[in-house]
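Starting off with a structure, shown below.
With one protein chain withheld, the remaining protein chains of the complex are depicted in position.
Take a look at subunit A:
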Amino acid sequence: MSPTDIDYQIMWNRLIAVVEEQATTLIRTAFSTSVREAGDLSAGLFDRQGRMMAQAVTGTPGHVNAMAESVGHFAAEIGPQNTFEGDVYLTNDPWLGTGHLHDITVVTPVFRQGTHIGYFACTAHVVDIGGRGFGPDAGEVYEEGLLIPITKFAERGQVSPLLIQMIRANVRTPDQTVGDLYSLAACNEAGDRRLQAMMDEFSIADLAGLADYIIEASRRATHAAIAKVPDGQYANTMDVDGYDAPVHMAVALAVSGDRISADFTGTSGMSAFGVNVPEVYTRAYACYALKCAIAPEVPNNAGSLAPFEISAPEGCILAAKRPAPVSVRHVLGHLVPDVVLGALHHALPGVVPAEGASALWNIQIAARASDPASGLPAREILMFNSGGTGARPKVDGLSATAFPSGVSTMSVEATEHVGPIIVWRKDLREGSGGAGAQRGGLGQVIEIEAREGYDFWFNAMFDRVEHPARGREGGAPGAPGRVELADGTKLRSKGRQKVRNGERLRLSLPGGGGYGPPVQRDRDAVRRDLEAGKITATEAREIYDLKD
């Protein structure tokens, strides 16, 4: 009996559960903080042609179609004649994977009754990959760590000892990095077991019919959603801080019938530092933004992603060429949705939010003994922190919340157990939300001091200090970020800096932009904000024009 539409729908539903289970397993076993806390991973199933059928929804829109494209590269590189049951492949090539060396993509071919029918793939951010470590300071990708080309991690079930030795010898945390590789391979295996059980239940021998059904239904739904966007050309530009020099981002959207494209011609050239973005990562964030606004309910797969055609001219900072350094490509990557949504606003007024803080304010702290002779151990601490999101047409922005990234913050109490620091303050930054009929989300203020006997270094990689999030439709910009000591001494918003014992680092994270004129804000909402201390009395009177 051949499967009916209902069968395909049930199998589709099951596949989404399978890939979610894959992702959950990885999150629980991974060593990398960003996988665990930030969901910096992805997992998915592909058909034999490398078309993505299902993908787990994780904290990383950056992987949305990056991983999807990656599997095609594997299929081409390995070739059908070399694809065997029990094989596992991997790479961390930023241009073939998900944009930087820390992300390792593992692909496992799926066999059924001896026939190759598809692939499972997953990606995770590992703790360390050698080189200079996670930071923007390299001049070329070669300095950023070990690059593993598309390679067999295992052939016919035999793990390559040479590869393991090579990796162990080149990273600072061999147990954890190699442990994560096994985790990735095991999560594909778990997916394979579930898939085989499902195929038994439905008596199907291959994935072709199911893949066609999923991809066709998704493509149709996506095209139908795009067709509702008015035809036309819509452009936008946005300037952001960048690393060594401000970055100009330009995008042109073209909508025609059920097709939409985004092109980044006019964007600044590459940086000498590791903030460059491989095009695959730009495509992912641009696609994420468009999908959120146009077809949020369609699950990610080859059919729902293909209709978004995204390109950036090679050599611009959003389509960096080898061997550019790309380690912290996420900073500019996180800002891509703001510029794309700004263009889409011209086509779909009343749908997209104002600009937000967008780029995460990750703080990487290296605590070191003030007196090296004291013997106090060195400690590394990583914190994820978010500013405010842009106000939406009908609702306020979200305060201290990540967008477009999906990361979570960590408990301060847990962080203080990890390393010798005291976080004196981590609360909302009053008055930082851009004023508007809908107010931008508030940023936050964080104050950190080293415990007795320690100084600390931190790696500043903060944007929206010189270029705050802009409001929309008459909304005011959010407050720009600030980096300083608690006594008011200004610090640089980029680069490695030292905070001595007794000094306190203060980070004031940017707020989101407002939407619509502040004077049109609901009076009760203004009063509530004032009572809650989210805006000042002066702001209420002068910007919101509150009379009483």
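The rule we apply is simple: contacts are C-beta pairs under 8 Å (C-beta built on N, C-alpha and C of every residue); 3 or more make two chains touch, one makes a residue touch a chain; residues count from 1.
Heads up, the rule we're going with is that contacts and distances are computed from a predicted model.
Comparing "Phosphate ABC transporter ATP-binding protein", "Hydantoin utilization protein", "Quinol:cytochrome c oxidoreductase membrane protein" or "Phosphoribosylformylglycinamidine synthase subunit PurQ" against the UniProt entry of the hidden chain yields the protein name "Hydantoin utilization protein". Only one of A:A17, A:A245 or A:A378 touches the chain withheld from this view, namely A:A17. When the omitted chain is restored, the residue from A:E314, A:D487 or A:E531 that touches it is A:E531. By the touch rule set out above, subunit A reaches the unshown chain at residues 1, 4-6, 9-10, 12-14, 17, 20-21, 24-25, 28-29, 31, 33, 36-37, 57, 59, 61, 175-176, 179, 182, 186, 190, 194, 197, 201, 217-218, 220-221, 224-225, 291-293, 295-299, 351-353, 384-386, 392, 394-395, 398-403, 406-414, 416-418, 422-428, 444, 447, 451, 531-534.
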